[in-house]
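Below: the structure, in structure tokens.
Shown here: the complex without one of its protein chains, the others still in place.
Residue numbering begins at 1 within each chain, and the chains themselves are lettered A, B and C in the order written.
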Amino acid sequence: MSSTFGNYLRVTTFGESHGGAVGAVIDGFPANIPLTAGVIQIQLDRRRPGQSSITTQRDEADTVEILSGVENGRSLGTPIALVVKNKDQRPNDYAITNTIPRPSHADYTYMIKYGVTAKSGGGRASARETVGRVAAGAAAEIFLREKFGVEIVAFVSSTGDVSVGVDSGCSVNSGDSSSKNRIDINTITRDIVDRNPIRCPDPQAAESMEKLIKRVRDDGDSIGGVITCVCRNVPAGWGEPVFQKLEAMLAQAMMSIPAAKGFEIGSGFAGAAMRGSEHNDPFTRGGGQCPPAAPLATKTNNSGGIQGGISNGAPIYFRVAFKPTATIGKEQITTDYQGNETVLKSAGRHDPCVTPRAVPVVESMAAIVLADMALRAGYN
Amino acid sequence: MSSTFGNYLRVTTFGESHGGAVGAVIDGFPANIPLTAGVIQIQLDRRRPGQSSITTQRDEADTVEILSGVENGRSLGTPIALVVKNKDQRPNDYAITNTIPRPSHADYTYMIKYGVTAKSGGGRASARETVGRVAAGAAAEIFLREKFGVEIVAFVSSTGDVSVGVDSGCSVNSGDSSSKNRIDINTITRDIVDRNPIRCPDPQAAESMEKLIKRVRDDGDSIGGVITCVCRNVPAGWGEPVFQKLEAMLAQAMMSIPAAKGFEIGSGFAGAAMRGSEHNDPFTRGGGQCPPAAPLATKTNNSGGIQGGISNGAPIYFRVAFKPTATIGKEQITTDYQGNETVLKSAGRHDPCVTPRAVPVVESMAAIVLADMALRAGYN
Amino acid sequence: MSSTFGNYLRVTTFGESHGGAVGAVIDGFPANIPLTAGVIQIQLDRRRPGQSSITTQRDEADTVEILSGVENGRSLGTPIALVVKNKDQRPNDYAITNTIPRPSHADYTYMIKYGVTAKSGGGRASARETVGRVAAGAAAEIFLREKFGVEIVAFVSSTGDVSVGVDSGCSVNSGDSSSKNRIDINTITRDIVDRNPIRCPDPQAAESMEKLIKRVRDDGDSIGGVITCVCRNVPAGWGEPVFQKLEAMLAQAMMSIPAAKGFEIGSGFAGAAMRGSEHNDPFTRGGGQCPPAAPLATKTNNSGGIQGGISNGAPIYFRVAFKPTATIGKEQITTDYQGNETVLKSAGRHDPCVTPRAVPVVESMAAIVLADMALRAGYN
Partner (left out) sequence: MSSTFGNYLRVTTFGESHGGAVGAVIDGFPANIPLTAGVIQIQLDRRRPGQSSITTQRDEADTVEILSGVENGRSLGTPIALVVKNKDQRPNDYAITNTIPRPSHADYTYMIKYGVTAKSGGGRASARETVGRVAAGAAAEIFLREKFGVEIVAFVSSTGDVSVGVDSGCSVNSGDSSSKNRIDINTITRDIVDRNPIRCPDPQAAESMEKLIKRVRDDGDSIGGVITCVCRNVPAGWGEPVFQKLEAMLAQAMMSIPAAKGFEIGSGFAGAAMRGSEHNDPFTRGGGQCPPAAPLATKTNNSGGIQGGISNGAPIYFRVAFKPTATIGKEQITTDYQGNETVLKSAGRHDPCVTPRAVPVVESMAAIVLADMALRAGYN
């Protein structure tokens, strides 16, 4: 059951990094939504390898084919099967991992769980598994956009120790003079995000980040980072009050992305140091800028658009921390599967920093969560 | 479906803050596990209100009754129904919330979603809902302890701006000389945690935290905090590789606790600033201190005991950020449901800081996640 | 997971025959539906033991208590916990089953699966488990009636070899002159059904059935029977096209009732002997008698109100076969758990024929299936 996400919109991904294909089946997608391979391809292209010198050089066109569920450019209400053929598999690059599990990768735990050596690039633990997520997420997003005008934009807000400031929605800090150089989550667009290969909307920070990534790449090393994501125009009333709070489902979705180590919504960890009187988001009459349709709005948005597990109409924003890629070229002193000490110097193609290509993955998982909640709320 | 958690061990909680009872039904609990109301009561007592001057003065004995699933002190393999009667309901304390939604509470979003005013203390959004979680989690924990020797210990690691250092398992930092005053997750016990009402194992920090909490309480205000939790002796091989990664399910579970704003595992957000060569946990021959049974161990534990969604035998540790309680006595300028500006000064009994009583809730949700994964892995 | 039914309306039952209580938790029940213990009690009273000389003499008032989810006579949208205390447990009646598994009962298979002897009347395999189903089904039915005017009526259509004719909805046979003595599923009501203790609406057949049941009872034996159920005013469009066809979910629901051995919908097994030209239900302009709201109606109803897994607006009707009660007073040559031949003469109180009391159970399971489908279709 591990490869299915969602209860109403159910996305099942399949495919190994070096098998024949990767893809997804979406069950529960509403009928009569305009949908073409072309629109899905846009997000896949943002995720695909080889986009720039700072991403893996694996060469995959990642062309999606729709096998079912769509006819004459519209969804049928039946399962949508999306397939992307693998072209540039090089399982031999990974021969060494048959004897030496890569530190902090899934090789060892897979062996324990399945009794299968993670030949061919890690199988399901590869970033390649996210192709199916992005294909399905792109479809989910079209539904959200068509029916509700939902906009989802993610961007890189930190790489290693280089960070950018972010203005978080309707927050009290919005008018802050220091905000001139900060990213405004109310207005940020994918076009702006895609202006540089880092996908950080602050050009200066992006430049520093790019230099840093090239430096660690040249060292045969890798570096972590943080992605910030905003979901705008989400109607008030989505989410469930107890175990499937909207922020809880977003947390599961984001923490299920390979290399994710942390998730925070709204004020997040910083909110833990605040007092209630400064953290609470007082209400104001709605119809204003932030949540136009809902009867009430909030003056600030420390809640991150969700209260008690349910959206309040304000922008939903959250941050996801990604650790540095586990597969590095640099020598590592570790052991083989038998516990004999050895030196590992990984071949294989990998990104020195996952965040630029993880941006559409974060957006896709957000779209899947929101579409599931939309259907749960009775919109279909 | 919102009130059920888990796939193999399924916990359904029920009950409103000011209704007749709260509780849980556990479906899928294995047969022949020793189980009594008394053992469950221990954790409920750690969660119950009125334990000290820094917690809410609501007076609830929170005595659990087992209605089914247990006979002669052993589980039958059938659903276990656990009920705790509410005694000290005071719905009238909340009359004001019928007209004025509390800022950053669930009153407004509930109204939008259900068309129901959150009379009587917030209904399911109340911390009282966690009684069912703790009762069920205590049972889950007994299963984990009996069958695998799993130990779960949570503690308060920060309150407002007061924090303690934590030694994270087998990490390279373990031997650090500065660690004398740090909490060692390998050895921390609930007995140590419970030595002060804050549930922070560093006595000096606990004292500062207590002072801070009393200060904000006297201001009619509230304060946030962070809980750190460790799960020891979890066998290698638990968790699922894609959407239901162990860390993803823990993230959902923790972010579903009222007031949670952030979750991080292992290195967490700090890991996002690291390089792969320093973040990777190299393998060493197993049988050592940390994961005694597994063939391999890791020299460090930045992974937090999980790699690729699957436990590796090392201690699993994570941190959960809690915002300050939304219900405060201090005056707030906000609006009523119609958008008319007004001043709200909440009555009602509440904790100025949720973390001391959230400690058993965090442990319980961890136990529910792990027991679900244990059964999924075929142990029953 | 075995004790939960449904995906959108999720009913979890709990309780052993000779434990403290039986009951159910309903998750996903819509808000603002009028609901009281009194309305639920009506169906429980139809199910409870001791109603007449032909049912078990166990004495249970089966008074339901609503622990949560309802306030001021209306549902809150939160889980509804329903509890019925057991009063007249006599576990000692069943002492013999600790050593000798009853033929065709669940004693032996429970022992194999759970390693637990089925002391105290069979635990979850007892008909007493159906208390929770009926309580939850009564609530589901109120939702269906309030929102859609759905009417569900079941009755006994055969006992042993005594049967009654049934006119099946809009079928070509409706006008048949021989139908004077047949039960018309378009007009049958619970009031009519309850006119005799057999719950067979044909008084003459009921009398023969009662005689038969008394005869087998006096022989220390038991007898099987068939229940027919009709669901009227179900809107067209409920049900799912593939694995969760409406008839498939009804089949699962009915075959999950203790002692059920067969299920058929519409023409059923008889339909297997027909030609397409006589079996097909041709369309006619809607607005007629049968499915008033839908644009089209069918001239006949061999489909039983469902086509391709989805309701078409015509009455849904189906039949459920029940085997004779396994627990009989008559001597049986069988073995103990060790395989030693022995003679078993069961004590314990049981119904010589389950069908009269199974009538509300069938109705309740039908209501749970339909309410789940209603919510799935977006009504909430």
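To be clear about the criterion, a contact is a pair of C-beta atoms (placed from the backbone, for glycine too) under 8 Å apart; a residue touches a chain by one contact, two chains touch by 3 or more.
These numbers were taken from a predicted model, which means no experiment stands behind them.
Colleague: Which of these touches the unseen chain: C:248, C:316, C:362 or C:375?
Modeller: C:248
Colleague: Out of A:22, A:188 or A:274, point to the residue that touches the absent chain in the complete complex.
Modeller: Reading the full complex, the residue touching the unseen chain is A:22.
Colleague: For the chain that's not shown, point to the residue among C:87, C:195, C:211 or C:330 touching it.
Modeller: C:330
Colleague: If the missing chain were put back, which residues of subunit A would it touch?
Modeller: Missing-chain contacts on subunit A: residues 1-4, 7-8, 10, 12-16, 19-23, 25, 27-28, 31-32, 65-69, 71, 76-81, 83, 113-116, 119-120, 123-124.
Colleague: What residues on subunit C make contact with the chain left out of this view?
Modeller: 1-5, 7, 13, 101, 103-106, 108-110, 112-113, 122, 124-125, 129, 158, 160-161, 216, 219, 221-226, 236-237, 239-245, 247-256, 258, 260-269, 271-277, 279-286, 294-296, 298, 302-304, 306-312, 319, 321-328, 330, 332-335, 337-339, 341, 377
As a convention for this text, only the chains that are shown with their structure count from here on.
Colleague: Suppose chain centres are the mean of their C-alpha atoms. Which chain sits farthest from subunit C?
Modeller: The most remote chain is A.
Colleague: Which subunit C residues touch at least two other chains?
Modeller: Only 7, 78 qualify.
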